[in-house]
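The complex appears here minus one protein chain, its other protein chains still in place.
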Amino acid sequence: MSYQTITDQPELLDHGPSSFIGKYIWSQDHKVIAIQYATTAIFVGLVALVLSGLMRLQLGFPNTFDFIDPSNYLQFVTMHGIIMVIYLLTALLLGGFGNYLIPLMIGARDMVFPFLNMLSYWIYLLSVIILMASFFVPGGPTGAGWTLYPPQAILPGTPGHDWGIILMLVSLGVFIVAFTMGGLNYVTTILQARAKGMTLMRMPLSVWGIFIATILGLLAFPALLVSAIMMMFDKLLGTSFFMPAIVSLGEQLGHAGGSPVLFQHLFWFFGHPEVYIVALPAFGMVSDVLSVHARKSIFGYRMMVWAIVAIGFLSFVVWAHHMYVSGMNPAFGFFFATTTLIIAVPTALKVYNWVLTLWRGNIHLTVPMLFSIGFIFTFTHGGLTGLFLGNVVIDLPLSDTYFVVAHFHMVMGVSPIMVLFAAIYHWFPLISGKMLHTGLGKFHFWVTFLGTYAIYLPMHYLGFLGVPRRYFANSGTEFIPESAQSLNASITVSAIIVGLVQLVFIYNVILTLRKGKAAGANPWNAASLEWQTPQVPPVHGNWGNKLPLVYRWAYEYCPPGVKDDFVPQNIPPEDLIKSDDER
Amino acid sequence: MKLAIVLVILVVGSVIFHFASPWWFTPLAADWGAIDTTINITFWVTGFVFIAVNFFLAYVVYRYRYDKNRKSDYDPENKPLELWLTIITTVGIFAMLTPGLFVWAKFVNPPDDAAVVEVVGQQWQWGFRFPGKDNVLGKTHARFTSEKNPFGLDPDDMLGQDDIIVDNNDLHLPINQSVKVLLRSKDVLHNFAVPQFRVKMDLVPGLITNVWFKPTQIGAFDILCMELCGVAHFAMRGRVVVDEQKDFEQWLAARPTFAETQNQTLGDPKIGQVLYAICSGCHQKNGEGNGALNAPKLAMQSSKYLIRQLHYYKQGVRGAHEQDEYGKQMANMAAVLADDAAINHVVSYIATLGNGDSEREKPSITSGNIDSGKSLFRKCSVCHGHQGEGNNALNAPRLAGLQDWYLKRQLLNYKNEVRGKHEHDNFGKQMMLMANMLNSEQQIDDIVTYINRL
Partner (left out) sequence: MGFISALTEKPWLAQGAGFGVGQVHVIDDETLSETKSIALKIFLGVVSVFFSLFIITFLARSQYPDFQALSGNVLQPFYNTRQLWLNTAFLFASSVCLQLAWLNVKREPAKPRLRYLWLAGLFGLQFLLAQLFLWRTMYGLGFYVSSNPANSYFYLFTGLHGLHLLGGLFVLCKAGVAYLRQGSDKQLRTGIRLCAIYWHYLFIVWLILFGLLVSSPETYKTLAALCGY
């Protein structure tokens, strides 16, 4: 494979915006599209956050709230899950941060296909609108759980089994189209539009994470599309891909011979890489934030890159660990338990390297740094509990209990969210030119960090006890002691506090945009390319008249023999000021 | 500094929480100690890593906090260190994995002497089938499923005739006997889970899956469905009772075989008419019931339900609670029916009664709001039918036409654990969970007013 670098892209200036609408609505500028993606994703994320609050109210204080019944409880569960995983995390990390950071970090003027990029956002928005529409159709949104397992997803007895599930499948299909458009753009841009001197191994880890995650997405989302299409056939045309002979609520149905387990294989062939589609960009971004704020080059850069690639590859051969008790051939358990535990090795190495990056650094406990260290803690915790579930026999007692819920929220909810906040606090000065308020930011961090731990640590223990997930009410069981209910209540209280404190964050953003203090160029003294644009925030075309030349990697902090404690990627070696002792 | 302290506190706090927590695995009641051992190994390994990594992190955060006179080291890579970390991690991983795989090998190979029992799941109930004398389960297919043949056994398969059918949520098993449980679903995915036995497995329509265990403790344990199966997923509960061998055999002997369920003699309405004379005193001649005598309407009610309730009254499952004043009366009356045959006769007579609509009672509750009741009824309608017509396949009785005062009293009884709490009331437990959703008397009034109009 040869890497051709496009040094300049004058035709991109052709789509320079002229009017307000051209600039902010039908924009083809990757930075505007990134902000559109991010705003939409955060908006749906807030909807999902409210849904989780409603679920927690029922679990913490059962039989108190009239407006929550078993069917809308399941609808809350389903919509919360699917929104958070796909419409918030995937869209925000790749559509938002991917879009914003890729061209700036590799020294390009924009994505290589700006029009496609714009289309990608609008189609994403369409998928969100279709998804939201399902709240307003007869029967409401689907309540089949975010995994949408047939047969129940399309049978009576499950809320939203008509319009709800149809809209959900359509929305997912549309989302996948949007993602594919965006994904092709990201990959091609990284392969084709790097500035001169930007070798693959000089790219910041954020770009690596986004790059591999996008490839995973491109290869994994088709599996979801395939299963959605086949389920749609089963629902609308009465085919029997996933539908065996069924007696539903006393009535014989016309299906015969299909296999529900087949759907699960397809779903998790998408679903497991999806975990890494979310995790890898987060891994990358947190590496960059840690390095900048510890004023130290990332430790073991090559190992970090290899680990990202290895995790990406392995993520395609572990999917059936979600299906240990699904009734699939139990012999698969041996293989998938082994691959699953092997994937822990590169992941553990990443954790070690993050901590070793801090080792002998000079740690500024800024807000992004706080969130990043918080991430190391939560991710370590979530990763370790994954070793329980991945080890096939331990999954027997724990699967489908609150242990699973606690584990994946720790590893896939809290951890990426910690990174997202770190990233927002870190790159906000670049995006807006203004510095988010530090005091509010620290308050936001402490409540979020401690609050989420107060939610999820006890939840693991409900799981050990055997409390099943997706239960509207737990009463009437003999093995669950009364005290579990008070534990549930305390989890709910923590959850509400954590939910509310996010308002402080939104307030902080609005306040800063209105009258925050100007950040100036490169306020964190970062070495990577995105901070070196001629204007801050970068304007359309990013680099003014001349594209940057890249002379080194993105982690040149405190190099020996140099006076400054960091050297930007685009400073020619001859311009460096030697340190005093070597002069 | 603050952060370092907090990290240390979180680690220490987690460890304390772990040891002090009263929420822990339920006492093991099956021969799966090996799983618990694997969990303990994993706990030690992961616990060590959790403490080590985070203490080191806290130390680093404290030791290398910002100092404007100091520069960071320039240290891009340290191959030996990374190699050692890789090796140690890999060793730790395999220390956890290897025992796990051995136990899994045990799990996937049920012992040869394991007895076989079939568990049938449906929305939202359990059923069980024992192979009977010939020790072989008969063939089944969805197309044979009917009200009379709820498990879908092939009526022409001789091997199935002696299969023992348990069409309710109670499973009995003998102690210290390995059981291979064959799992089958009629409709959607379910999961057969008993926390005390540790193991669980999905029921997949179209497939027969299995799970095995050897119960080692006498007692009753909850069976939970642990795979989302629709609205009433949380109410899909059952019970497995582990008995001494002879108690188990006694219990099993009292269950009908498949052939018996198919040849069940229906009652004779003529004899039933005679027996009904005593009922008609309260429930009236045409079974329309009488509010003044606290007698609910019987006409049109599902026979399956009536038979079950009469049995319950006779066995003290219903009408035994001291607060159930009218239930106690009915229990005395039910005792008059001498045997199963008498119950069948009288119920078959009730089935011949008209719909009783001509003498429909005036609503006694006036404060109910029909619209609110209608929206509340949606959750009931999944089992009881959109028109409250009932559904025998789900063991849900007819509600339409029942008097509002009766419905209200029963809902309150369920809520107050007067009805449904008895350990042999298989379906009442579900109804208790459902009735709990009605939080106020007003809601009950709304819903019964709506049902009364159906």
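In this document, chain identifiers A and B correspond to the written order of the chains, with residue numbering beginning at 1 in each.
Criterion: a contact is a pair of C-beta atoms (placed from the backbone, for glycine too) under 8 Å apart; a residue touches a chain by one contact, two chains touch by 3 or more.
If you're wondering where the values come from, they're calculated on a predicted model, not measured in any experiment.
S.K.: Touching the left-out chain: which of A:138, A:439 or A:573?
M.R.: Selected residue, touching the omitted chain: A:573.
S.K.: Quick one: say which of A:46, A:133 or A:309 touches the chain that got left out.
M.R.: Only one listed residue reaches the unshown chain, and that is A:309.
S.K.: With the full complex in mind, choose from A:198, A:342, A:423 or A:495 the residue touching the hidden chain.
M.R.: A:198
S.K.: In the whole complex, not just what's shown, which of A:92, A:118, A:167 or A:184 touches the removed chain?
M.R.: A:184
S.K.: Where does chain A touch the missing chain, residue by residue?
M.R.: 1-11, 112-113, 180, 184-185, 187-188, 191-194, 196-202, 218-219, 222-223, 225-226, 229-230, 233, 237-241, 254, 256-259, 262, 266, 269, 297, 301-302, 305-306, 309, 549-553, 555-556, 572-573
The criterion applied here is as follows: only the chains that are shown with their structure count from here on.
S.K.: Need the CA-centroid distance for the pair chain A / chain B, whole Å please.
M.R.: Computed value for the inter-centroid distance: 36 Å.
S.K.: Going by the contact rule at the top, pick out the chain B residues touching chain A in the complex.
M.R.: Result: residues 3, 6-7, 10, 14, 17, 21-26, 34-35, 38-39, 42, 45-46, 49-50, 53-54, 56-57, 60-61, 64-67, 70-78, 81-82, 85-86, 89-90, 93-94, 96-97, 100-101, 103-105, 107-108, 122-123, 141-143, 145, 147, 152, 183, 186-189, 191, 193, 195-196, 198-207, 209, 220-222, 224-234, 237, 378-379, 382-383, 391-394, 429, 432-433, 436-437, 439-440, 443 of chain B touch chain A.
S.K.: Taking the complex as given, what residues does chain A use to touch chain B?
M.R.: Those residues of chain A that touch chain B are 62-66, 69-71, 74, 143-145, 149, 151-152, 155-159, 244-252, 257-261, 294-303, 325-327, 330-331, 333-334, 337-338, 341-342, 344-345, 348-349, 351-353, 355-356, 358-365, 370, 373, 376-377, 380-381, 384-385, 387-388, 391-394, 396-397, 399-401, 450, 453, 457-458, 461-462, 464-466, 468-479, 481, 483-484, 487, 555, 557-560, 565.
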